[in-house]
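One protein chain is absent from this view; the other protein chains keep their places.
== chain A ==
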């Protein structure tokens, strides 16, 4: 990444004691993701980790494992998926079939596993997927754009819920019971991320 955070020394977790207990507990747990999955298989989780690194542009393991934890929890939960386009497979199937098709595409085109491809080729394949161009017969049964969107949504909603990332982007994070006092343009409460740009 060529650019850097405007707030390199800001750490949202330093404010944790100011948050209500429920929120503290939720956010703190994100720092300790589980690695035992109930939906994802070993193989799937390996491919998915590689995909998540590409989608987020971030290789840090602690973050990627938290995303995997979130995706596994979502896919193993009985809660619905909000909406599903007519004729599309259920989210669980979509991800399962999609990961399989991606792996087979890699094997067919490059004779090695997706996770072993160099990063540029991984990126190329994901790009093709997002443009519905990952052309092999494996994709006849998997709606590529839907798959890409689903992976992107699941990955990003977790990544941008992680306190490490909140610190990096200068997000104030949880704000109860404290709230905000100084809200004019250009004003900051003392505990907010202070820009450190030169």
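The rule is short, and it goes like this: contacts are C-beta pairs under 8 Å (C-beta built on N, C-alpha and C of every residue); 3 or more make two chains touch, one makes a residue touch a chain; residues count from 1.
By our rule, contacts and distances are computed from a predicted model.
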What protein name does the UniProt record of the undisplayed chain give, "Choline dehydrogenase", "ABC transmembrane type-1 domain-containing protein", "Sugar ABC transporter permease" or "PTS system mannose-specific IID component"?
-> "Choline dehydrogenase"
With the full complex in mind, choose from A:23, A:107 or A:121 the residue touching the hidden chain.
-> A:23
In the whole complex, of A:9, A:42, A:111 or A:184, the residue touching the missing chain would be A:184
Footprint left on chain A by the chain that the document does not show = 1-6, 19-20, 22-23, 26-27, 54-58, 70, 78-86, 90, 123, 130, 148-149, 152-153, 156-158, 160-161, 165-166, 168-181, 183-188, 192-193, 195
